[in-house]
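Beneath this line is the structure, given in structure tokens, with notes to follow.
One protein chain is absent from this view; the other protein chains keep their places.
Think of it as A and B in the order they're written, each chain with its own count starting at 1.
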Amino acid sequence: MTDNDLTPVEQTDRQHDRRLILIIGFLLSLAALYFVKTFLLSEPVVYNDITQHFKYGSIGSEPVNGIPYWIWKVLPEMFPEKLPGSGYASLGFIYEPGKDLPIGISKRRLTVDRVGLNCAVCHTGTVRESASSPPRIVLGMPANTVQLQNYVRFLTDCAADGRFTADNVVRQIETHIHLNFIDRLIYRQAVWLTREGLLQRKQLLAFMDTRPDWGPGRVDTFNPYKATQFNFPMQDDPTVGTTDLPSIWNQKPRDGMHLHWDGDNTSLAERDKSAALGAGVTPVSIDLRSITRIEDWIRNVLQPPAYPYPVNAALAAKGAVIYKEQCSHCHAFEGTDVGQVTALSEINTDPSRLNSFTYELAANMNTLFAGYPYRFSHFQKTTGYANVPLDGVWLRGPYLHNGSVPSLRDLLDPPESRPKVFYRGCNILDREKGGFVSDMPEENGNKYFRYDTTLPGNGNGGHLYGTRLAPADKEALVEYLKTL
Amino acid sequence: MSSSQTSGGKSKRRFVAGLLVIVGVLAFGVWYKFFRVVTVKYDSVEEEFKYGSIGTESPTGLPYWIWIVLPRMFPDKLPGPGGYVALGASWEAGHELPIGFSKMTIGFERVGMNCAGCHTTSVRTNPNDPPKFYLGGPTSRFRAQDYARFLFACAHDPRFNSDDMMNAIGYSYKLSWIDSLLYRYILIPQTRRALLKSEKVDYYWMPERPDWGPGRTDMNPFQRQVLKLPDDHTIGSTDMMPIWKERTHEGMFHHSDGLNTTLVESVRSAALAAGATKDSINIAGLDRIQAWLLDLPSPKYPYAINAESAARGQHIFEAQCASCHAPGGARLGNVIPVTEVGTDRHRVDHWPQSSADAFNHYAQNYPWAFHHFRSSNGYVTYPLDGLWLRGPYLHNGSVPSLADLLKPVADRPTIFYRGYDLFDQQNVGFVSAGPAAQQEGFRYDTSVPGNGNQGHVYGTDLAPESKRDLLEYLKTL
Partner (left out) sequence: MDKDIIFQPLKFPNLTVKNRIFRSNISGRFDNYDGSGSYARINWEEKFAKGGVGAILSSFTPVHIRGRILPNYATIDRDERIPFWRELGKRVHSHDCKFIMQLSHSGRQQDISGIENFFKKSLSSTSKPEPIHGFLCQAMTREEIHQTVQDFADGARRARLAGLDGVELHGANGYLITQFLSSAVNDRSDEYGGSLENRARFVLDILRAIRKEVGKDFHVQVKTNGIDHSDAVLFWGKKGNTLDEAVQVTRWMEEAGADAVHISTGSSFPHPLNPPGDFPIDWTYRTYDALLASGIYTFSRYIFFRYSALRPLFTYLWNRTKGKVVEGINADAARTIKQNLKIPVLCTGGFQTASYIRKVINEGYCDAVSIARSLVANPDLPQQFVAGKDLPDRPCTYCNKCLVNAPKNPLGCYEVSRFDGDYDKMMREIMTVFEPSPFAAD
């Protein structure tokens, strides 16, 4: 027997101790798991079908810039006077029948359910044959009815309203569901945090109120970036960078082209990530797997729908010839200059968007996603606008980078003849001129957006190509363009 | 009598062994997180010049993530929008850091400065164009002094604390658990302390002196920071110099007042002034860059030149300027006494013999010790390679364009704006007036001590057409 021998009781005690440690460890891990799951783990709603995923799936905008679902839900009920009509639909959001959330709003659980924006909010549009027809949803199309700016304004105005208090919000939520004691505490805290976050956002984006409104289907891509990503003092930056939302179908042939209206990036992946940042994703919250699913789909699968109405074949054939001679080298996929940047001095369209993407901004873009292998490294300052392919152009009105020309036919007129004022937001197809109906100020009480081309950034000059064609040729060309 | 054979002895040994393991792991962790050096290979010497390390990261570098978030947290302390670009940093498309900044891993990633920040010229042809960069030229935009001041201002701000900074970092990058602790408890408070200390100890001499403005410096970093000489209150604001074609400068005096006769010592002492220390200075890297500078060509004038006018100007140049400024000229690369050239004498008085002696004694025990520092009584007639983008002119950058230099002193601008990199083809220099220059540039007042624009009146009495021809010829240099 040695000094270290244990009595039988001591030996058994030691075994029991080890067991106790395991049990305590197990219980502690359960507690830790619960804590992690509730407060740290983020669970998006998963959609197996890619189109559902595109419309409603989360790309990671909820964790930092999302709003708790129930708060988002009751805001239109609490502040109906801040909306032009009933609910978010009055801001142009698309609601599919039977769905609780509109296209473009995704949901993710992180302690509470939160909602955020995804790709579809800016890249899903609707089109109607006539005033009485039902709208057809087209995925990948520029979101022609969504009033993104007014949506942000609505949220921040609600936050600034004195009635946006924990008491009022919780009471309104409880008209929908019962909140238990813990949930009520969580939501009270959430109201406070949401309010702070939205007020901060309001302050950051206050400079937008000194610039012309975006209107539906448009966004100032990079000026908000300067404020939200880099905190540039915007009072020293008077630029206006508002542009039309683009389509995102058929991306594979665009690989290697200069992307964004001013051609500032040649990488599809970077463009997608920078767009995600615009939707409220952060370098840390980004859901790469979700975005990759969408990227693969828009690259390899998603195509623009064919023009659904009869096309005059003979006229279109005539137009095809003109197109080949005059337009294809910049706009056809096989064109020599497609995807290249045409110098401003040559194209002469409104310079505001080009100037808003400053060298300072381009330089700082290099620090986005720093620390990760996909740090942005393809942004550069260009000296003009990129030549875009025209696939599905029948759904991409209004035209030019800033959406200042309502129809294809108008684009073939010299600038002085183009409409000086027109209306955006109507999704009724203009089958004659190409584009959407743009002379209706309102429809059934819903006001459309009055687009004034004399405002800064809204200029409709430039792109004089084809303006000296004979009228019959212009008609042929427009007929051909419908087939793209 | 010992009793180590009891059970207490064995568990004691186990305890000690466990303690040794823990100490070993901790020691490894400390080396890994604070001292491990990751050497970087550069694709070319140009890349090394722009982004390589000269040894400033360890003593004066900033932890990488702090460097990233400072402009976003404190935009109010920058002169305008653009982050470090607002301080005149030149940023190439796709690169992680601006030219002149290097990132090096010594335990953790740190950002330091190198030669290229002050020796790369940024030039724009049109206001909305992206700039073009010319390596080796004097910087037209970079505000080294304001960069330091920006860092100090941030350190004074109560928002420079671990909570706020970790939030800012957390927006951009998810630090590992250990790195979070490292930043929160060590790097952020330490950096703040180091910046405040540096402001008091190394840069105390700045507030009482006139601002350098973009593209200028003086010998105070050498004298006060490196040599720790007491403040003699002299002003010596001087333009940055180009460092190309150094082979042709062999044998000449270096620095605008000729305070060193060798290139190698000028290179190394500049690294010390940029923040490297005797022990951290990267001699091997500097030697590579120096070898490259020997034959680095100066950039050719990229705009139109009227060949006939330039030919006429060449005759004037050979007659009036060549003896001091042309290859083969008798006085090329010599120190011209300030009484003769008549320019602002502050810089001459700024570097006394005692400073030269102190520098020659500095780093005595190092194989690369300095021996060739001297004081001088004038300014060097430097070769004019790449003259077109070396504005503003004279040693203190007090004359904005070559056209202005050919004007009599009374007609030269007394107030102009430097730091705006749009090129003025008419007057040969950078645009130094107008609303854009005012917004982006620094207000240069020639009445401020050290900024005087008198002297070098050679050519000021030429006929206007002759001046035009001479100007046209100078573009070809």
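Definition applied: a contact is a pair of C-beta atoms (placed from the backbone, for glycine too) under 8 Å apart; a residue touches a chain by one contact, two chains touch by 3 or more.
As the structure is a prediction and not an experimental result, all values here were calculated from the model.
> Which listed residue (A:Asp17, A:Asp167 or A:Glu196) would be found touching the missing chain in the intact complex?
A:Asp17
> Could you tell which one of B:Ser11, B:Thr125 or B:Gln439 touches the chain left off the display?
In the full complex, the listed residue that touches the missing chain is B:Ser11.
> For chain B, which positions touch the chain that isn't shown here?
1, 3, 5-8, 11-12, 15
We take it that only the chains that are shown with their structure count from here on.
> Please tell me the distance, in whole Å, between the geometric centres of chain A and chain B computed from their C-alpha atoms.
Centre-to-centre distance between chain A and chain B: 43 Å.
> So in the complex, the part of chain B that touches chain A is made up of which residues?
Residues of chain B touching chain A: 5-7, 10, 65, 68, 71-73, 75-76, 80-86, 89, 91, 93-96, 98, 126, 128-131, 170-174, 439.
> Could you please specify the touching residues of chain A with respect to chain B in the complex?
So the residues of chain A in touch with chain B come to 3-4, 64, 226, 229-234, 236-237, 282-284, 351, 354-355, 358-364, 366-372, 375, 377-383.
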